[in-house]
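What follows is a single structure, and I will ask about it in a moment.
A single protein chain has been omitted from the complex, and every remaining protein chain is retained in its original position.
So, chain A:
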């Protein structure tokens, strides 16, 4: 029996009250502001966001370094990104976001490598600037084809007062204007990955865009159909399965940010006619900057599931002439039979299944359309590091009575899932095994569970298959021993 909207609201209310009881009083008050039920017609989701996590709870959030190195800078393939500070941060973030790229690793591409200044006690005491200076020399000797270097600050850098900007300027001069970018993304800054995205965007503005011409920018010849993909990290090849559609509709993708990206592409982006923005949270800052400074409009798009892809292709085409608009329709028509076949195959198995999501960036809202294309229903969603504008945007996607949880803690998430008993949870590696132990099917919605791509039409086929394989797996019928049933 499907519950009514009002029944759901009552269930959610009871669940929220129940989890809050476990906290000390003062803390319950703080957490209460982050848990809510979506009321149709409201301008946001009724939760506070982008506020410090409570100490001592199992937050799923990361840090500013993860936002800058792990998300924005790390995928730029022909630069060497130094994890500046102790060894750990670089080690744990080594190659695990699956930012696919084409290149010769260690020669002209460096994404799946870990470069660190491996701070020792003496570096903390005496400062690490001299070491950084030397490291840049050593990179130039051993990796001569690198097109640039970024310095991703870990916690101690800001605390001990290192002047990485001065080192960057000095070394850039020494190496004939080489792109060397210091990023103040120490992990203690801000409340989550989110500030790291912002700082990384600012570093692109200040240390890449605002530099003098580097040669290839003047060689670059524009066309009226130039667009840049912004905020696609090419996880499992997502940016490629997106790019192919933009090219098919007659646009010229001059740049990918930053999955499979190069510094030349980033530098040439101000010549685009339109920036198409996928992950709003991580790259709205630079998109707004390009709009203000270079007059480039930007448009958000969503390439999850045929309904949203269709709408997005039309939205992007609306910024161009009739030729492009017609081609967009051709692309939509071309893939329609494939999409229909995918839906015909999987929808009967997935119809009516309930899903709870908890991810970062844009996915807690963007993937909802893809699930709905398969007849599935999102009953709960929330963000690791959203701001209020993300929750405003979420209202276009969620239905009345959806449970909303901002910066959910391990304790809350477990209880919500126990109370709601969804058919699928989509979240990250830290949550995966918790819910699978509980017998709840799960898909990792950061890494696509090592599958993918999920973007674009080619990606949707994989998405549909993956959700089916998770939910329909025979293993869930084995979790209870027959003598216990």
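FYI, contacts are C-beta pairs under 8 Å (C-beta built on N, C-alpha and C of every residue); 3 or more make two chains touch, one makes a residue touch a chain; residues count from 1.
One rule holds for everything that comes next: contacts and distances are computed from a predicted model.
Asker: Leaving aside the chains you can see, what is the UniProt protein name of the one that's missing? Options: "Nitrogenase molybdenum-iron protein beta chain", "3-oxoacyl-ACP reductase", "Nitrogen regulatory protein P-II" or "Lipid-transfer protein".
Answerer: UniProt lists the chain left out of the view as "Nitrogenase molybdenum-iron protein beta chain".
Asker: From the list A:74, A:182 or A:236, which touches the chain that is not on show?
Answerer: The single option touching the absent chain is A:236.
Asker: For the chain left off this view, which of A:60, A:283 or A:296 is in contact with it?
Answerer: Spelled out, the listed residue whose C-beta touches the missing chain is A:60.
Asker: Which of these touches the unseen chain: A:174, A:202 or A:247?
Answerer: The single option touching the absent chain is A:247.
Asker: Which listed residue (A:118, A:202, A:315 or A:372) would be found touching the missing chain in the intact complex?
Answerer: Only one listed residue reaches the unshown chain, and that is A:118.
Asker: In the whole complex, what residues of chain A lie against the chain that is missing from view?
Answerer: So the residues of chain A touching the missing chain come out as 22-24, 27, 52-66, 78, 85-89, 91-94, 96, 100, 102-108, 112-121, 123-124, 131, 134-135, 138-139, 141-142, 144-145, 154-156, 158-160, 187-191, 193, 216, 236-237, 240-241, 243-244, 247, 253-256, 260, 262, 264-265, 268, 334-335, 338, 341-342, 344-345, 409-411, 414, 428-430, 432-439, 451-453, 457-458, 461-462, 464-465, 475, 479-481.
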